[in-house]
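Got a structure for you, questions after.
One protein chain is absent from this view; the other protein chains keep their places.
Order of writing sets the labels: A and B. Residues in every chain begin at 1.
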Amino acid sequence: MDSPLLPEGVKRCSTKAFFLWTLPWLGLLAWGGLSAFLCLWKGLNQTNMSNIFAFALWIVFDLAVIALGAGAFFTGFLTYIIGKKELKNVINAAVIIGFICYSGAIAMLGIDIGQPIRGWFIFWHANIHSMLVEVSFCITCYLMVLAIEFVPIILGNRQLSKIRELNIFGHNLHETMAVFAATGTFLSFFHQGSLGGMFGVLYARPFAARDGFFIWPWTFFLFILSAIAAGPCFTILCTKLTEKLSRKKLVPDNAIQLLAKISAFLLSLYMVLKIADTLGWIYGVVPRAGLKFIDFYQEGPYGVWLVVCEIIIFGIAPAIILLVPKARQHDGWLIAACLMTCMGIVLNRFVFIVVTLAIPVMPFDRFWGYLPTWQEWGIAMAVIGYGFLLFSAAYRYLPLFPKERELNPVTE
Amino acid sequence: MKEKHVPGKRYGMIIDLDKCTGCGTCTIACAAENNVSVRSDESDKERSITWMELFKITNGKEFPHTEVCYFPRPCMHCEEDGRGHHQPSCVSVCVATATKLDHNTGIVSQVYTRCIGCRYCQAACPYKARYFNWWDAYFPKGKGLERYLSPEVSPRMRGVVEKCTFCHHRLMRAKNLAYAEERRELEEDEYITACAEACPAQAITFGDLNNPKHRVSQLIKSPYAFRLLERLNTKPKVYYLSNKDWVRKLADNYLPGEFEKIMKLSG
Partner (left out) sequence: MELNRRNFIKFVVGGAAGIQMTPLPWKLTDDIAIWTQNWPWVPVPPVGEFTHVKSICNLCPGGCGIEVRKVDKRAVKIEGRTDYPVNPGGICPLGMGGLQLLYNESIRFTRPMKRVGPRGSGKFMDITWEEALNILAARISTLRKNGSPEALAAVDGNPIRSTMSLLIERLFKAIGSPNYVRIPTIEDTFGMASLLMQGTDGPMACDLENADYILSFGSGLSNTASKADQWVAAKPGTEAALALGLCHVIIKEGLYDTRFVNDHCFGFNDWSSANGKDHIGFKTMVLDSYSPDKAGQITGLAPGDIVSLAKEFAGAKAPVAICGKGKGALNGSLYEFMAVNSLNALVGNINRPGGVLVRDPLPLNPLPEVELDEIALQGLEKPRLDLAGSMKHPFTHSLINNFTKAIIDSSRSLVDTLLVFSANPVHTIPDGGSFRKALKKIPFIVSFSPFQDETAYMADLILPDHTYLEKTEDFIWPAGLQYPLYGLSQPVVEPIYNTKNTGDVILDLAKRIGASIGSAFPWSRFEEVLKERVKGLFDSAGGLVDHDGSTPAWQRQKEGGELNPDYKSFEEMWKKIKSTGLWYRPVHTYKTREVLFKTPTGKFEFFSSKIELAVNALSEKGSLDTALCDMAISGKGDEVFMPHYETTKYDADRSVYPLLMMPYEMINLASGWVPTPPFLNKSLFDTQLRGDESFFEINPGTAADYNLKQGDRAIIKSPEGKVRARANLSEGAMPDIIYMPLGFGHTAYDEFLQGKGVNPNDIVCAGKDPLSGLPVWWNTPVRLIKL
């Protein structure tokens, strides 16, 4: 039915199948829509956030998707600035994943603040000392960049590309992509870093506080590094998932392997620095606050297992897998390693947000627990639904994978 | 009209924990003075608003050797963020410049109409002194409770953060009076906070820490004076007094062997 819209020379499932496929994601969106309405109408009392858990599920999701969306800028950087031509095969997918992650994050942030229609005060009354201002500026600008990067892909649609003006417009945009990629890279570096900085500068919360360089605590750099290590992994996961679902090979192995190799290198570097940072924290920040490392892991569900998981299981282990060429060339190992890397990053963001807030700072205060409400889950799940929808639609209607036709010649 | 500040004031407070009976009048006086909204369930301590929050601490010993001490905690009006920057933790992180340290008074202000409710400041404050309005202020029709609201402090809207302001409007009130009488300087008792004024045990002393004549600046010199979590280097302007070792010890974190050095105090 929608065949005129489909890219030329590729095979897509039937309209009906596609429609059925979108239903669960539409369901998530509806859940999210209701949740958003309630949160905006009745206020944030619809959540289980509190004065203790000022940040909670949504911010964890925000930080996680932004880290995972880092594949976009980093692949762009590698493709356009460094000139890794083989990555042109994944760049479109990476850009869309990035767009989904960033737009989703900003939408969530819009609901997360208590006075959404005053949100622009961040720009209007900006406090240049606040890492969150840095984050907001960079994310907003970068989302615009992503949108601009998205436009030529949209214009690549079979019908749209027939319109001459649009075609020229798209082409021109494409020509300038290096400029945007450079801008995006710059912006992204900063906001990924600032997200880390946001927590590292909580100097009065010894669990999150970090020393650093100039105005940036070490978390600033660790967040950048972890994001660019995990971003490509997430891009790989998404393409692999698309390949599995469409039962087609979409990206040449060399592109995937290059991403995996880069990720392996970055993840290893990240782990070295993360371990150094953890030691620096244990022997610097923690005793300065009159505490011992173990003091943080005494109460509630958050024990030392968090550290073990984050560093060993979801850090060192995938790094080793990705470093070994034999292993990363094996699909199963590759996917497992990418998954572990992504989980490690999500866990890291979770720890910095939720565990930081759960651990009392005042010596006589007690430990607090938090469980999200269905409204909170709704908003978070809506981002997932939205991601699936947009990515599926993009895959269906846009020339997402330039090598798709070549790798899957239509046989009849 | 722009007011000229007499520079060099650092308003601060000292709370004598040995006098405090934990009666909670300070909490209530603060709420009454500052139009703090009351909900039907105030027992949800994670979401209720108490600018002056009372904590109860014990020495952890068994009956009958148990000792109890109450710990009233307003905003500390910190001067630094813990890493030597001359801004409290909450101020340096605020995205919309909705909270500021006034270097002429030492008061950390909160501008409700500018706050966007991002709650980053809550994450940054180690003393839990900041409260978010999870609900609209509760003034249902048919009760008429809004009739006691004071026009000196604006009631807050849902979705913004609020906290103790050292009753800033009282400073304004005192200054206006002084200016009307063509005075530039306030007397010690002309500006005191609602909690200090109300405390039946007279446990709270408020004044200018920079003025050596003010009682507060004399009291903080006591060897028994301390600040909550002093070693975080947030430089609070709220001090405490107690000659009980266990109380002072509980007010901060100490590694093994550290506290003994200052424990000799009470002989």
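In the analysis below, contacts are C-beta pairs under 8 Å (C-beta built on N, C-alpha and C of every residue); 3 or more make two chains touch, one makes a residue touch a chain.
Since the structure is predicted, the reported quantities are computational estimates derived from the model, not experimental observations.
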item	value
Sole residue of B:Gly84, B:Pro151 or B:Pro256 that reaches the chain not shown, by the stated touch rule	B:Pro151
From B:Ala29, B:Cys164, B:Leu209 or B:Ala251, residue that would touch the chain that is not displayed	B:Ala29
Sole residue of B:Thr50, B:Gln122, B:Thr165 or B:Ser217 that reaches the chain not shown, by the stated touch rule	B:Thr50
In chain B, positions touching the absent partner	18-19, 21-25, 27-29, 31-33, 35-36, 38, 40-45, 48-50, 54, 56, 58, 60-64, 66-70, 113, 136-137, 139, 142-151, 154-158, 194, 197-202
Chain A residues touching the omitted chain (full complex)	115, 117-118, 120-121, 124, 165, 168-169, 172-173, 175-176
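Here is the rule we go by: only the chains that are shown with their structure count from here on.
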item	value
Chain centre separation (chain A, chain B; CA means) in Å	40
For the chain B and chain A complex, residues of the former touching the latter	46-47, 55, 57, 71, 81-83, 85, 87, 89, 92-98, 114-120, 122-128, 130-136, 157-161, 228-229, 231-234, 250-255, 258
Of all residues in chain A, those that touch chain B in their complex	43-45, 49-55, 112-115, 118-119, 121-122, 124-127, 129-133, 136, 198, 201-206, 209, 287-292, 295, 356-357, 361-365, 368
